[in-house]
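The structure appears right after this line, and notes come after that.
A single protein chain has been removed from this complex, and every other one stays in its place.
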């Protein structure tokens, strides 16, 4: 790893917001490529955070602190990324479907995706199909992430996918779905592009969907 | 009840084969309408057997004995029914679908249907779709009864229904399905006409299907 | 109004399943907490939509579920059967849809009772739909009106017990859990939730009186079980979830201070504490509720239960039958052994209890804090404080303390990571002011007003 990236990496791991901000500024001054700062510094750090989480060393509170530190660093980096035309890993419109207020699972998925440098437009919970359509249209997102926790709101995932179709937006986005009652089979049935049983695997899924 | 029907009714209830046979002969000699003997004597007796079963007074062994007595009486009656062009309640092709050897449930359903004066063509178990098609074509049946007990043979019900369609026979028959893993929802999904969770209700279902 | 300044059960020997100092008796003679543990069955719809077009299918589903369950209960000669109907959001948003299901259930229960002599009871749990406005309006608006109308219609339609899983304060608490933020959790539970409970339960108790039904109790499900599920998923530390559970006690106690009589809700594991404090009977759930959520407390949760529940199961087909019937059978067997042991005397019941307790309590701090002796000790500490805020603060301090001690004495073995979290919790707890107003002032500054309307809790001024 580049010398100047180490403090960014460590700062994120330990959730030290101001250290990360100044470390990013330093690196930029030293002329490190913004894309390298992003990928080899920040995303790599969040990947390590993810690994520590998988191993049981970190819990969500630690991840959230790391994520905040990364976001702070990112806000410094963003103008330069835009200048050099570096794209986010993907742009995701996320939400819990209509009638359903469970949002913790969805929030965790968003947090993890953000750590992997996806840009998130989080519509919250109880989101009607029209709102998903509108958000996709306005943002030009290439991914939609739907969550449902109730057996009686699962069908609203299908309704949402159909609304995207009707609006002519279905081809522009990949749709991923999740939540406790959802299965791979159900995802296939309703014409979603992918399903993941948890937030960690949701990141891998999102990456593979945008790559496809 | 007609005086001459009473010994038929009682004979069936008590499973006395030879009594039933001679009682049917008597009634015919006395000029009782064969359709009346069938419906008010025999079918009514089997309905009473069914009621005793529902109440826990009779078990299957008693029902089987009653059914055998009825069959014996029926063989005496049949030529006369044919002469007068009295139709069976319906003609049923029954079987357990391909790959599945569970047949007890199906056998009980057949027994009950027989008691309600349906004519049964029992194809046994592990019956491939072609055999169902052939039997329907040859017998001119108006009902098909499919049974499956394995989650991995349930899909063969659908295959069978499709084979009936492909053979142009789907409109001629109503298809009823059952067996432990089957649900109303599944029955609807595969395009069956009816589902019943047990043998007693299967009779009511069969009657309503042929009436429809 | 009793403020519960001392425990209703103070002797560990009297703290046992099936028996409560203040049993609840229904008109049909069924008594909860009077010596027999009954199964409480809960079921819900499979994957489907509820709207005007699907109502016939909704009716068919509930009819099938209740009929098959009642049949099986009769066949297995259950000593009695309680059924819980937890309304789905749509069934509270349109109160008529919920009440209609109540009537279906009531009819079959009554029929079963009159034909087969099976004693039956029906708990109805409308949904807290106030969150459908964000931030929620807690005391006014259409959602509040429909929610109370749902209670009224369900009472009229034949409920014996009314419950709710109310969510006041949760707007703040979800984030507090995920951030490991003790002050936030205390503010949510000790201030917001407790105030909302007082408002809500005054109303529910009123409705109950009016319709002659029994106000049964509330559950801190959205707090304690959210934390437990997150801990099972290794999203948060187990000690944190355990401490939160104890912190929910003062909040759930408010329902009883306002007139609730029990049985508490199955998923309210804080019921163990409520029973010790109030003497009211409780419903609990454990291994037979794995269909609804996995948990680390599958056996220990039986220790002082008066009703034994499956929490909830969707109406899907298993090889042995529909899932609700399968659950019913499991609950009947689970309660049979409890009642049989109890029929051999108090000592036998305590032996069985002790094996359950021992079988779970060393593995997980969330199980440990359900130990009857631990619950008695901590409950006493909690009610030694005068207000919900101070009780919640005390709960956090005392629970963390007790877990640390248990680990030191080898009754629990916590990892170093968990131990570090325990210290963090204690440090945070010790910073909580002794003065409620001071605490409120401090918290109001940091609260995210996009998420919560403080005025709805009588707070902002």
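So that you can tell them apart, the chains are marked A, B and C in the order they are listed, and the count of residues begins at 1 in each.
By our rule, contacts are C-beta pairs under 8 Å (C-beta built on N, C-alpha and C of every residue); 3 or more make two chains touch, one makes a residue touch a chain.
Just so we're clear, the structure is a prediction, and the values are computed from it rather than from any experiment.
Peer 1: Which of the chains on display does the removed chain touch in the whole complex?
Peer 2: Even though it is not drawn, that chain still touches A, B, C.
Peer 1: Per the definition of touch given earlier, which of C:19, C:72 or C:149 contacts the omitted chain?
Peer 2: From the options C:19, C:72 or C:149, the contact with the absent chain belongs to C:72.
Peer 1: Of C:13, C:210, C:340 or C:446, which residue touches the hidden chain?
Peer 2: Missing-chain contact among the listed residues: C:340.
Peer 1: In the complete assembly, which of B:82, B:101 or B:204 touches the absent chain?
Peer 2: With B:82, B:101 or B:204 as choices, the missing chain is touched by B:101.
Peer 1: Going by the touch rule given at the top, which residues of chain A touch the chain that is not shown?
Peer 2: With respect to the unshown chain, the touching residues of chain A are 151, 180-185.
Peer 1: So which bits of chain C touch the chain we can't see?
Peer 2: Counting only chain C, the missing chain is touched by 44, 72, 75-77, 232, 286-294, 296, 298-299, 312-314, 316-321, 323, 325-326, 329-330, 332-334, 336-337, 339-341, 344, 348, 351-352, 355-356, 358-360, 363.
Peer 1: Over the whole complex, note the residues of chain B touching the chain we left out.
Peer 2: Within chain B, the residues that touch the unshown chain are 53, 56-57, 59-61, 64, 99-101, 103-104, 107-108, 124, 126, 150-152, 154-156, 181, 186, 198.
In this section, only the chains that are shown with their structure count from here on.
Peer 1: Taking touching chains as linked, do they make an open path (line), a single closed cycle (ring), a hub with spokes (star), an all-linked set (complete), or other?
Peer 2: Graph shape here is a line: each chain touches the next, no loop.
Peer 1: State, to the nearest whole Å, the distance from the C-alpha centre of chain A to the C-alpha centre of chain B.
Peer 2: 60
Peer 1: Please tell me the distance, in whole Å, between the geometric centres of chain A and chain C computed from their C-alpha atoms.
Peer 2: The computed centroid separation for chain A versus chain C comes out at 34 Å.
Peer 1: Taking each chain's centre as the mean of its CA atoms, how far is chain B from chain C in angstrom?
Peer 2: 51
Peer 1: Give me the residue numbers in chain A that touch at least two other chains, ranges are fine.
Peer 2: Counting only residues that touch two or more other chains, chain A contributes none.
Peer 1: Out of chain C, which residues touch more than one other chain, so two or more?
Peer 2: In chain C, residues 46 touch at least two other chains, as defined above.
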